[in-house]
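This part shows chain A:
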Amino acid sequence: MHAVRGVDLTLAAGQKLGVAGESGCGKSTLALALLRLLPASAHLSGEILLDGEDVLTMKWGRLRAVRWAGASIVFQGAMHSLNAVHRIGDQIAEPLLIHGRATPAAARKRTAALLEQVGLPAARADAYPHELSGGQRQRVMIAMSLACDPHLIVADEPTTALDVMIQAQILRLIEQLVADQNISLLMISHDLAVLADTCDRLAVMYAGRVVEEGPAAAVHTAAHHPYAQALSAAFPRIGDPASRRAPRGLPGDPPDPARLPTGCTFHPRCPVALASCTQDDQPLREAAPHHHAACVHVSPAIPQGVSAP
Partner candidate 1 sequence: MTAASTPAVVREPDGGPVKSGPSRGVLARAAAGPKTAYLLYVAGKLGGAAVSLLAVLVTSFFLFRIIPGDPVKAMTRHRPVSPEQMAALRRQFGLDSPLWQQFTDYCGKALTGDLGVSYQFHAPVSQLIAERFPATLLLTGVAVVIYSALGLWLGTRSAWRHGQLGDKLNTGVALTLWSVPSFWLGLLLIIVFSVGMGPIPGLFPTGGMESGSETGFAHVLDVAHHMVLPVLTLVAVGYAQTLLVMRSSLLDEMGSDYLTTARAKGLRDALVRRKHAVPNALLPTVTMVFINLGHVAAGSILVESVFSWPGLGGLFYQAIPVPDLPLIQGLFVVFAGAMILMNLLADLLYPLLDPRVGR
Partner candidate 2 sequence: MTTSESTPPPETGSTPPPATGAAPQGKARSLTWERRRTSVARFWRQYRSHRAGLYGLGALLLIAAIALAAPLLVGSDVQNVTGAPGKALESPSSRFPLGTDQYGRSLFGLLLYGARISLSVGLMAAALSVAIGTLIGILAGHFGGWFATVVMRITDWFLVMPALVLAIVLATVLSQSVWTVVLAIGVTSWPTTARLVRAQTLAVESRPYIERAQALGGGHGHIMARHVLPNVMPLVLAQTTLLISSAILTEATLAFLGLGDPNVVSWGGMLQEARETGAVSSGHWWYLAPPGLAIAVVALAFTLCGRAVESVLNPKLGTSR
């Protein structure tokens, strides 16, 4: 069964890319695949290039060296992603020691600096995860991801479990840190608005495939693929009365990866599907400069050719 198929994404140094989609569309699988963290039963094909090196063909030793030092991950749900029986300071310092980046004493100092960088007092290093609030734990996760100065940070739903105020704080923090240190960011979320707010470019995934990809603002406000349109309509935009009057959800659920529909995988839920959509799968087409969508309604000549339902 294919959880993720034919995804082709590039991310330049210092760029911020958002990946959006409903739960179950393969976003998190993509994040885990990036560092070969999927269980041994998962089969990966293609290539994942990190600074020009293919993660998939790396030896185990090299892979371990690349993990966290080349790319680190901020997981969703810091409560479960942090180990409950270790102090957070030790957990932040762990990758530094594993990768031989610092002596224990230097690692302690670096941990204190990292904690302050994410807005926590250095003394919190002695706390256990359960002694922190949800937002504080997510800050710890971010501090941890910065520990080895990675080139890329993957943030997998970094704010999903938090309430709105803290969500905004955490997003600002991530934005600021990656900008300051010129780190590339791959952010994964189901919330298109959050991604559009933070990222330069956006990719929308459906049933394990990228169905639309382009500049963040364009994908958010003027999507071409009906799925991307539905996704951006699902979250009412502030200051846009139209979207509030018609907050549309999509009927149905994302398809079971083991039993994908024929043709365009979105056709059973698509409001504008044609008869041919049940047969022919659509490749990504250029809808506008640097903006692609995989929909039969997209033609290069008429970029706004989709009749909005």
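How were these picked? Simply put, all candidates are chains of the complex that A comes from, given by their letters.
FYI, a residue touches a chain if its C-beta (ideal position, glycine included) is under 8 Å from a C-beta of that chain, and two chains touch if they have at least 3 such contacts; residues count from 1.
No experiment lies behind these values; they were computed from the predicted model shown.
**Student:** Looking at this complex, which candidate touches chain A: 1 or 2?
**Tutor:** So the chain touching chain A in this assembly is 1.
**Student:** How about chain A: which of its residues touch candidate 1 in the complex?
**Tutor:** 32, 35, 37, 64-69, 72-73, 75, 77, 79-86, 94-95, 98-99, 116-121, 128, 130-136, 165-166, 169, 172-173, 176-177, 180
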